[in-house]
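Apart from one protein chain that is not included, each protein chain of the complex appears where it belongs.
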Amino acid sequence: MTEPYLVELKNITKRFPGVVANDKVNFNVRQGEIHVLLGENGSGKSTLMSILCGLYRPDEGEIMIRGTKMAFRSPRQAISAGVGMVHQHFKLIESFSVAENVILGNENTPRVLNIQQIENNLAQLSQRYGLQINPSTMVWQLSVGEKQRVEIVKMLHRGSQVLILDEPTAVLTPQESSQLFRNLREMAGTGRGIVVITHKMHEVMEIADRVTVLRRGRSVATLDKQQINQRDLAWLMVGHDVVRQTKKKNPPGDKNILELQNVHCLNDLGLPGLTDVSFTVHSGEIFGIAGIAGNGQRELAEIIARLRPVSDGSIFINDQAITDCSPRQAIDHGVALVPEDRLGTGLVPNLDAEDNLILKSYRKGQLRRGPFMNRAVVREKVIELVNRFEIKLSALDAPVKLLSGGNLQRLLLAREITSEPQLLIAVYPVRGLDIKATEAVHNLLLEQRGKGLAVLLISEDLEEIFKLSDRIGVLCDGRITGIMPTDMTDVEEIGLLMMGAQNQGEAAT
Amino acid sequence: MIKLPGTNLLIEKKLSPAPTAFFIVPAISILLALLVGAFFLALSGHNYFEIYTAMFSGAFGSSYGFTETIVKTIPLTITSLGIALAFRMQLWNIGGEGQIYMGAFAATWAALFFPIGDGWWTMPFMIMLGMLAGGMWALIIAIPRAIWGVNEIITTLMLNYVAILWVNYLVYGPWKDPQGYNFPLTAIFPPGAILPTIGDSRIHAGLFLGLLITVLMYIVIQHTRWGYEIKVSGESSSAARYAGISNKKNIILVMFFSGAICGLAGMSEVAGIAHRLQPGVSIGYGYTAIIIAWLARLNPFAIILVSFLFGGMQVGGYIVQTSGIPASMVTMLQGMLLFFVLGGELLTYYKINKAPASPTRQ
């Protein structure tokens, strides 16, 4: 006698214009198991789970919940059927309390709200699963890890039997991730089915009871715990042998390009954003800033590009103080920024490639004739750039919002690199890109480093930091908790520093 | 049709059958607006066909009507250009009406009350002062908007009422013409303050001012650095900041010039048509300009075309007033036109591409 699976996806196919996101995929979840869905960006894993949680409808195939065929026309129906998803981008209302967020949309809540009672119930629920949250706190006050816990409690409160987590460790320190996995194991122990979507192989090794690998929309294998090993997984994920080479680390050049001395600044809420930050970046070096998003990375990038005021301390570019400069002056001093928000800050979505490529340089030299713009010269330059950086455009005058993530990033880098900067700040440069595009971006950065550019790399991916950086600085709670050469440290140590442990012996910068 | 790598359902406008869409949607919108208008006309017992033909022939069929249409086109074009400039930067200048009135007021002062009297300098002085007044009226709003982000829609609108009351105060009070038989109007302008006209018609030199501004606007937007900055700021204020463009400075400059151009329209109305200041300097041009700017997609040359169309509607509307159709019907038609264009916009810019035929299972 076989128990029905908690969830069974049979022959799921989903097409979008120009691509088949899921191609006859089979996937199931047993009671009490943690099933990892592994694949690189663009493999279709998010699409598959979006179908399961009711956001999309499949073109072909069936969804079975506990042996009963179901069709979800909306997330509400999926939630009622017991499927709960914790998204990568939290769906929380910042100005509401934790309790208000958790009960949102729940038909079982009485029409007139009794906040006190709701909060008490919630406190009990979260304690039962060892998830520390305070029901009356406003969400905007919570840390990222705490917000994730709220998302999980949301689903538990609705009685989810199947819990799907989308890239949950992207926002956690290694130690917090371990805690999360412990919590997930407990929840699985109560008979629930847990699905973890990830592209990180080592996580599979840590917690998977089973793993299903997706590649280019197809399910290529489903393995049990005993059958899992890293090399096989890599092969399955990418389709060919992935040789992990660590690039040789260059000794840094002798010029101090960027120097921060005891810099303090405030964040958007008026609280300390950066506290006493000091470090230098040399020419021909990639200095990686490791840390969980939300610990001051955005503020760091913004103060150097002069998009945010400095409340104390000094910033130098090539030994010239830029602490009180305007953004325009920072650009003139050679600061180039590839921002986190590609389409929105870095690029203007509705304008075409041409207008975007001249965003920083429209005031300069050949592109201007007095107050006028020399459109002919602009076009020449743009065509040159598009060819050199292999940016795939359907038309030069199409709005850039239609470009793929990889091409957007190429566009941004093309513009920033050709402005011949002294310093390039790259913030989460490969977020959301597939392996090919990621390689291309990394190669561009390494190439520029080879030519003597100073690069400040801000990333949440430790693998990327270790691969590219010559030296690593760790940002935690707005402070630098450690700086060391890459070949003298490891993930374990960096992880601890990300948690706030101060480095006992700071290596000389 | 291009297949996009990714998950977008949108095909950018250049690749869709764009030219036809750009004409079809407005054309259909005009038709639909006329249809609904016909419904209301029929509701109150009028013969809509007769009315519409009377309007059309009245506006375009006779030389009188045609010249009158051009007369109406002048202030509409100028004001719309001013409004369009602000809209480009996503600044919603609803205060065109008030800026027109202030421009008219300032121009009147220059014509009638300037201490040195009138001479060759009067006309250029009126132009300058009219623009300055309109610009300053907009500046009152621009500064709080630039510094604190105060909503400009309501503030510019409130100032409209204030400006109209101000002019009323003047013409009913201190500026009333002693020889005017107690009518609310100022004295007639001296000859140096009156714009020359073409032939026998009422078409005045404001026409050339309008054409000049049109060309200037095109050059500024397309070919200057400032025009580029405005474009970027209007599309994404965070990208503008990131590029070092000063948002505050541009808000103030753009609003000032927007108001100044509308002020010019006011000046041209009193110097070209009325030759004095009186209530009703503008019959809602400031509001109509908003519709025109939007319909013309902020393109200066299209603005001339659409202004001409709306001018015709206005003249046609006057003609049929004798049949008992109130002027408010034209306002109705214009509002409806905007509805249909708004609704149709989705179709012009986007083509919803469905996946190739496959059994969509539930």
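Just so it is clear, A and B label the chains in written order, and each chain counts residues from 1 on its own.
Everything below uses one rule, namely that a residue touches a chain if its C-beta (ideal position, glycine included) is under 8 Å from a C-beta of that chain, and two chains touch if they have at least 3 such contacts.
The rule is simple: contacts and distances are computed from a predicted model.
Please identify the absent chain by the protein name in its UniProt record; candidates are "Thioredoxin", "Putative ABC-type transport system, permease component", "WD40 repeat domain-containing protein" or "2-oxoacid:acceptor oxidoreductase subunit alpha".
"Putative ABC-type transport system, permease component"
Quick one: which shown chains sit in contact with the chain that's not drawn?
So, spelled out: the chain left out of view touches A, B.
Among B:168, B:197 or B:299, which one touches the chain that has been omitted from the display?
Final answer for the missing-chain contact: B:168.
Out of A:37, A:52, A:92 or A:403, which touches the unshown chain?
The one listed residue touching the chain not shown is A:92.
Mind pulling the chain B residues that touch the left-out chain?
7, 9, 40, 44, 92, 94, 141, 144, 148-151, 153-155, 157-159, 161-162, 165-166, 168-169, 172-173, 287, 290-291, 294, 326-336, 338-339, 342-343, 345-346
Provide the residue numbers of chain A that touch the chain removed from this figure.
16, 55-56, 74-76, 79, 87, 91-96, 100-101, 103-106, 109-113, 154
Criterion: only the chains that are shown with their structure count from here on.
Using mean C-alpha positions as chain centres, tell me how far chain A is from chain B in Å, no decimals.
46
Flag every residue of chain A that touches chain B in the complex, lowest number first.
15-19, 21, 57-62, 71, 305, 307, 326-331, 337, 339, 341, 344-351, 355, 358-360, 362-363, 368, 371-373, 375, 394-395, 397-399, 402, 404
Which of the residues in chain B end up touching chain A in this complex?
Against chain A, chain B makes touches at 2-10, 12, 14-15, 222-226, 228, 231-232, 235-236, 238-239, 241-246, 353, 355-356, 358-362.
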